[in-house]
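Moving on, here comes chain A:
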Amino acid sequence: MSAAVLDPPGDAPVVELTGTVDFKSVPELRKRLLKVVKKRGGDGLRLDFRRVTRMDTSGVAMLVELHQLASSRGSRLALIGLNEQVRRMIQLARLDRLLGVSIGEEAGCQ
Partner candidate 1 sequence: MIQWVAWLGAFFLDRVGELGRSGLFFYRMIRGLFRPPGKFHFVVKQVYFIGTKSFFVIGFTGAFTGMVLGLQGYYTLSKFGSEGLLGSAVALSLIRELGPVLSALMVTGRAGSAMCAEIGIMRIEEQIDALECMAIDPHAYLVAPKLIACLIALPLLTAFFDVVGILGGYAIGVDLLGLSSGIYMDGVERSVAWEDVYMGIVKSLWFALLIIWICTYKGFYAGLDEGSFGPEQVSKATTNAVVASSVSVLVCDYVVTSILL
Partner candidate 2 sequence: MSAESHLIDMQGLNSHYGGRQVLFDIRFTIPRRQVTVIMGVSGCGKTTLLRHLIGLKATQPGQVMIDGEDLGGFDEAKLRAYRLKTGVLFQGGALFNSLSLWENIAVPLKVHTRLPEKIIRIMAVIKLGLVGLSEFCDYMPSQLSGGMRKRAGLARALAMDPEILFVDEPSSGLDPITAAGLDQLILDLRETLGMTIIVVTHELESAFHIADQLIVMDQGRVLAAGGPEEIQASGDKRVRQFLNRQADPRWTENPATSSCLPGERVEEGKG
């Protein structure tokens, strides 16, 4: 698991995630992402999932926490490039609407 923070000027910061988001990687990842949201939370945050192969419930829970933190600062979390497995994980937990993930959005995400 790795996470690269890109901060294009004038736009919301993007975090590129790579690998698996599971209970082994979440504790570290969460700390980094919380830091980004706390620093730049007002501008929103984009999470790039294109290189994420798998995510488990701890990842979903982390997204929920990030979402709560971001919306308490009046901004939004945007998830980009979710693969099938990640999307299903979010849908099974019925958090797709909360996290702004919709079915059949694949084309729009690429």
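Heads up, the rule we're going with is that a contact is a pair of C-beta atoms (placed from the backbone, for glycine too) under 8 Å apart; a residue touches a chain by one contact, two chains touch by 3 or more; residues count from 1.
The candidate set was assembled so that all candidates are chains of the complex that A comes from, given by their letters.
Everything quoted here is computed from the prediction, not taken from an experiment.
Picking from 1 or 2, the partner of chain A by touch in this complex is candidate 2. Across the interface of their complex, candidate 2 is touched by residues 23-24, 26-27, 30, 56-58, 60-62, 64-65, 88-89, 91-95 of chain A.
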